[in-house]
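Data block below; observations after.
A single protein chain has been omitted from the complex, and every remaining protein chain is retained in its original position.
Moving on, here comes chain A:
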Amino acid sequence: MTLFHFFNCAILTFGPHAVYYSATPLSEYDTLGTSVKAAVVYLATALVKLVCLATFLQVSETEVFDPYQEALKAMIGFIDVAGLYFALAQLTHRNISQNHKFQAVGLGWAFADSVLHRLAPLWVGARGLEFTWDYVLQGLEANANLVFTISLAALGSLMWLRKNKPKTLIPIIYTCAVIIATMPSITSYLRRVMGWHFPKVVGFELMTSLVMAFISCQLFILCQRPSL
């Protein structure tokens, strides 16, 4: 499909990140540094996850859903959460509001994720003559991932950075965070056990991401209510 298709898929995969950055007040407050730091933390997290996966996981030849392996993968997935915690809480950022910090961190995180996981297949595959819908679906998945990451960052910032939260909301916050963090396991479960094809899985991801974003947005607003 040559370079035209590659260009299309690239703007679908990476465009929303740039749009998000420029559309929201993030660009006004010049939070690029935060995003870059979050991207670097993501790189480090990815490395640690790789090492853990290589050490503890057995590679099975067939695409069989092994609950034990999946549970292990989910636990390693929590390293992601730890990395996000580090990026949100431990790194020193310039004096930007809570609101913008989680967005910048989420954006940087999602961008690094897209680049690492999707750029190479896109470069190698989308330039060929053969046309498949795979790369367009991959771009949509990147979009869903962006929304997920920002929601997770929002919930993370609620969990770790906000000291006084209404007691009733805390369990909801934690359950939502757990759901988002285990999204990869859920999708692989759907793909292998239920036999869903890629388009269906991507559709499911998009819908869930919107739902999660809405919920976390509401939670965020609710937690803003008690005055600081």
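In the analysis below, a residue touches a chain if its C-beta (ideal position, glycine included) is under 8 Å from a C-beta of that chain, and two chains touch if they have at least 3 such contacts; residues count from 1.
One rule holds for everything that comes next: contacts and distances are computed from a predicted model.
Q: Using the UniProt record as the reference, specify the protein name of the hidden chain from among "Ribosomal RNA-processing protein 7", "Glycine cleavage system H protein", "Nicalin" or "AP complex subunit sigma".
A: The record names the chain that does not appear here as "Nicalin".
Q: Using the document's definition of touch, tell me which of A:56, A:78, A:131 or A:160 contacts the absent chain.
A: A:131
Q: Based on the whole complex, identify which of A:123, A:160, A:174 or A:198 touches the chain you can't see.
A: Here the residue in touch with the unshown chain is A:123.
Q: Any idea which of A:8, A:69 or A:188 touches the chain not displayed?
A: Only one listed residue reaches the unshown chain, and that is A:8.
Q: Out of A:20, A:42, A:111 or A:148, which is the one that touches the chain we can't see?
A: Spelled out, the listed residue whose C-beta touches the missing chain is A:20.
Q: So that we can see where the missing chain sits, which residues of chain A does it touch?
A: 1, 4-5, 7-8, 11-12, 15-16, 19-20, 22-25, 28, 99, 123-125, 127-132, 136, 217, 221, 224-225, 227-228
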